[in-house]
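A single protein chain has been removed from this complex, and every other one stays in its place.
== chain A ==
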Amino acid sequence: MPHLLGFYLPRQGKLRLQKWYVPLSDKEKKKITRELVQTVLARKPKMCSFLEWRDLKIVYKRYASLYFCCAIEDQDNELITLEIIHRYVELLDKYFGSVCELDIIFNFEKAYFILDEFLLGGEAQETSKKNVLKAIEQADLLQEVRSLATA
């Protein structure tokens, strides 16, 4: 299954987002992310977007100053994972309006919210861009409401 292990954006090694779909200790997570960041940042531009790492496959793509990486299992489709990454970036772009790294830094919680409307347990829950954005919009409005008991 596409059981994404982590979905994070390192840039010069600084993680801006990470989402884990398997339970690991903080120490293990740190170790893994350090290793992965090193490996991905060492890749040259001419290399392909996939690499083997332990018993998983890493799919990564660079957008401006950010690398988006996914760890998938052996039987998963790498090419469609690239599309998943792309879809997420498109969602961020639509939401923030020409998203840049600063948007993600200052609104990290929103980046997570969007991710959680797009993926659940590592799988895409909604394949329509419009629907994901609509749901986020509605949820954002709900934040304005004083109390859900009266909503």
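Quick note on the criterion: a contact is a pair of C-beta atoms (placed from the backbone, for glycine too) under 8 Å apart; a residue touches a chain by one contact, two chains touch by 3 or more; residues count from 1.
We take it that contacts and distances are computed from a predicted model.
J.: So one subunit is absent here. Using its UniProt record, which name fits best from "AP-3 complex subunit mu-1-like", "AP-1 complex subunit gamma", "TAF1A polymerase" or "A-type voltage-gated potassium channel KCND1"?
T.: "AP-1 complex subunit gamma"
J.: For chain A, enumerate the residues touching the unshown chain of the complex.
T.: Considering the whole complex, chain A reaches the absent chain at 1, 15-21, 23-25, 30, 44, 46-52, 77-80, 82-84, 87, 105-106, 108-109, 112-113, 116-117, 120-121, 123-131, 135, 138-139, 142-143, 145-149, 151.
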